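With one protein chain removed, the remaining protein chains of the complex are shown where they sit.
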Amino acid sequence: MKTEMSVIVRTITRCVYPLILVFGFYVIMHGHLTPGGGFQGGAVVASAFALFLVAFGTKALKGRLNPHLLQSLEEIGALAFLGLAFLGIGTAFFYNILAGSGSVFGGAVPSGPNPGVLNSSGTLPFMNWAVGLKVMAGIACILVAMLVGSRKEAEE
Amino acid sequence: MSAVGSLPFVVSMLLVILGLYALLFKRNLIKMVIGVSLIETGVNLFLVTLGYRTAGVAPIYTYAPATTVRVLPTPQALTLTSIVIGLATTALLLSFAVLIYRHYGTLDVSKIKELRG
Amino acid sequence: MDGISTGFGAWNPIAWSLLFAGAAAIAWGVRRFGRRDCARGTGQTKAFLSGNEAPAPEALHARGDHLYWGMIDGLAAYYRRIRAVHTGILSDYVGWFVGVLGVVLLVLMLVR
Partner (left out) sequence: MTALANHAPVLLIAAPLFAAFAAPLVGKLGERVRMAFTVAIMGITGCLAGLLAATLYAQGAAPIVYVLGGQIPLPSGLAVPIRIMLEVDGLSAFMVLLTALVGIAAVCYNISYRRGRSGGAFYDSLTFLLLAGVFGLVQTGDLFNFFVFLEVTSIAACALIGFRTWRNRSAEAAFKVMALYTLSGLFVLLAVGLLYGQHGGLNIAYLASSVRGAAIDRVALALLLTGLAMKAGAVPMHMWAPEAYGEAPASAAMVLVANSQASLYGLFRVLFTLYGMSIGTTAIGWILIVLALATIVVGVTMALIQKDIKRLIAFGAVSQIGYMLLAVGVGFAVLATRPAFGLTAITGGIFHMVNDIACIGLLFLGAGVIVRASGTRDLNAMGGLAHDLRATTVLFAIGAFALAGVPPLNGFASKLLIYESTFQLSPVLAVIAVVGSIFLLAVFLRVFQAAFLGPRLLRGVTPVPVTMTIAMAFLAAVVIGFGLFPGFFIDKIVAPAANALWQGQSGYIAAVMGG
């Protein structure tokens, strides 16, 4: 496999890469206000990784995207999601304890047309972040695994 | 329901049938994965269409006046979930296709039949 | 006593086990009537094949394919067809699936 693509692609990638990341994090952060959320934002961020891999080849991967770290991040994201669901166990699993409580993300939502209150929805933004982390790391893992390929084991 | 209103249903069923055609008659594993994705797209389109209301706005749009008609959020939630699941299944299918190519040296489905009889 | 009744018959595993144990005890009693002077490893327990030398036990083991070959041979026509159905090709599997779906759909639509 050719290691990297032409200079045009590499330059454009350098320009667009941070923008994609920012947009992805925006989608994750505003998941409770606008269409989108953890999965969509995570997929956007992961698409930046995909662009990086395609433009610079697998060799540039070394030292930048550590698959073991990505795996751990994915599991931490999943565990965080599960933990947030557990927070509501006093009432029911997934019960939103922060909504309307006045504390972080506990703001009241005005009725009628409004620009959207970022400081609302209780545990949902945290769940979006957890899912976003999991999807980002998970898709990046899949990409790396598919590109690098699994090593052949000579056992059994 | 008008003829135009039922068009999305027709298209979604067409997508399902196209996908089934790909699964039944295409010999390349990658094309079969595409067939599975087509069926999935058809079903997703069907679900989204179920919740659509004429001139409705997205149910999460905070600037919408209170009187506006909104589309049903439930089918959209279903579709999103189904898209996420579809991503996982497609990734898994493609990974297995990569493995099969590595072991068998071919992607022709009629040659990948060590397990038979 | 624990048991189940099927409305047609009854089944009591404890009673059955006791009966089985009784039968086993009787069999053991009968076995005791056997001769005590039979000794293993001597000529008394050796297979007699018309005076020929018996093959090694490894060669005598009935392996997987040696069992029921007669029955499988008798059902050869059936097995030829049923093995041909298990092609191992994914497209055929999908075909069976869609075919069954069609039949079920037809039956459900026709039979009210």
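We call the chains A, B and C, going by the order they appear; numbering starts again at 1 in every chain.
By our rule, contacts are C-beta pairs under 8 Å (C-beta built on N, C-alpha and C of every residue); 3 or more make two chains touch, one makes a residue touch a chain.
This is a predicted model, so every value here is computed, not measured.
Undergrad: Taking the complete complex into account, tell me which visible chains touch the one left out.
TA: The chain that is not shown touches these displayed chains: A, B, C.
Undergrad: Mind listing the chain B residues that contact the chain we can't see here?
TA: 16, 23, 29, 32-33, 36, 39-40, 43, 46-47, 50, 74-75, 78, 81-82, 85, 88-89, 92-93, 96-97, 99-100, 103-104, 112-115, 117
Undergrad: Residues of chain A in contact with the chain that isn't shown?
TA: Here the touching residues of chain A are 71-72, 75-76, 78-79, 82, 85-86, 88-89, 91-96, 150, 152-156.
Undergrad: Mind listing the chain C residues that contact the chain we can't see here?
TA: On the side of chain C, residues 2-4, 6-9, 11, 13-14, 16-17, 20, 57-58, 60-68, 71-72, 75, 78-79, 82-83, 85-86, 88, 90, 92-94, 96-97, 99-101, 104-105, 107-109, 111-112 touch the unshown chain.
Keep in mind that, in the parts below, only the chains that are shown with their structure count from here on.
Undergrad: Using the contact definition from the top, classify how the chains connect: line, ring, star, complete or other.
TA: line
Undergrad: Measure off the straight-line distance from the CA centroid of chain A to the CA centroid of chain C, and report it in whole Å.
TA: 56
Undergrad: Using CA atom averages as chain centres, what separation in Å is found between chain A and chain B?
TA: Between these chains, centre-to-centre, one finds 23 Å.
Undergrad: Distance-wise, how many Å sit between the C-alpha centres of chain B and chain C, to the nearest whole number?
TA: 46
Undergrad: Using the touch definition up top, name the residues of chain B that touch chain C in the complex.
TA: Against chain C, the touching part of chain B is residues 20, 23-27, 32, 109-110, 112-117.
Undergrad: For a test of understanding, state which residues of chain C touch chain B in their complex under the given definition.
TA: On the chain C side, the touching residues are 83, 86-91, 94-95, 98.
Undergrad: Per the contact definition, I'd like the list of chain B residues that touch chain A in the complex.
TA: 58, 60, 62-66, 80, 84, 87, 91, 94-95, 98-99, 102
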